[in-house]
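With one protein chain removed, the remaining protein chains of the complex are shown where they sit.
Let's look at chain A:
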Amino acid sequence: MDGTPFRQDQPQVRPGFQVQPQFGVTYTTQLPPSQFLPPPPPAAEPMLQTMPTSELQNQPVSGSLVPDMTTVRTQMHYQPGQQQQDKANSQNKSQEHSQPSSGLTPGFSNTPGVPHSHSHSSSGGTSSLYPATPAPMTPMTPATPAEGSGIVPQLQNIVSTVNLGCKLDLKKIALHARNAEYNPKRFAAVIMRIRDPRTTALIFSSGKMVCTGAKSEDQSRLAARKYARVVQKLGFPCKFLDFKIQNMVGSCDVKFPIRLEGLVLTHAQFSSYEPELFPGLIYRMVKPRIVLLIFVSGKVVLTGAKVREEIYEAFETIYPILKGFRKTS
């Protein structure tokens, strides 16, 4: 395979979504915080086409954190309440992989406002490999540090579905696959597991598959492709159609105790708190449509998102509310 582009693990940014960077907010805590980076030159050629496959394969992918652009994120602050367009097909990504260099390169992947010369059809199941051209975004302007929480929720679980495009014999899969379990009396699907990324898949006889346990969008896609390839190796004419992320779960810690009884009194229409049944408060945010589990220890779990920006926006919306219930009255 020559010239096949590979997309690096990047946070998804929906076209049209306005982002503003903020100092002090990084996605990867292992790296030192990067400063505001200038946008790359416009009309950049898609570097993936010129990049030989061998260079991609020689890149370190495990163990070490190489300070290249693949793991460097620009500091971004997602303003809550901004209108977001519905995310198109997952293939419509706006970032691309640039040629790796020895030092820190500009955050090509997360930089908004980068025009792309190529286009990509948004329908699922096409053979085009490049993500679609995104809508131009507003240029990054630094926001004041006091506006943001300074805390970034970490993704803990991603649930995705894909259509393998053919009927499957589950008994044959359970017989020939080492990592599969199948008990038709209990559940009408094969449960398959792989070690890297550590995920679990439910494979149904209709050819549909559910993949759970990944920590990022691309890890979920990679894991789903691995499962599909295993099934293909067992003799089925599998494809990889209509991959879609159905749910994302994130969690974070605000580092201060929260008075849940006060919160349920002031936000009764959104909150549900029954200590007899569950120790956390269930907050159903309307915009974005996210469910938050808020605990007295300050830990917050966010779930129900289709894209990670919804999780970030929901947390930025709830953080000032939680700060109001920080101490005892």
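Basically, a contact is a pair of C-beta atoms (placed from the backbone, for glycine too) under 8 Å apart; a residue touches a chain by one contact, two chains touch by 3 or more; residues count from 1.
Criterion: contacts and distances are computed from a predicted model.
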Candidate names "Kynurenine--oxoglutarate transaminase 3", "EF-hand domain-containing protein", "Elongator complex protein 4" or "Transcription factor IIIB 50 kDa subunit"; UniProt protein name, chain not shown: "Transcription factor IIIB 50 kDa subunit"
Options A:161, A:200 or A:216, residue touching the unrepresented chain: A:216
Interface with the unshown chain - residue positions in chain A: 1, 4-9, 28, 30, 56, 59, 61-63, 65, 70-71, 91, 124-127, 129-131, 154-155, 175-179, 185-186, 192, 194-198, 215-216, 218-219, 221-222, 225-226, 228-230, 232-234, 238-241, 255-257, 259-261, 264-265, 268-269, 272-280, 295-299, 326-328
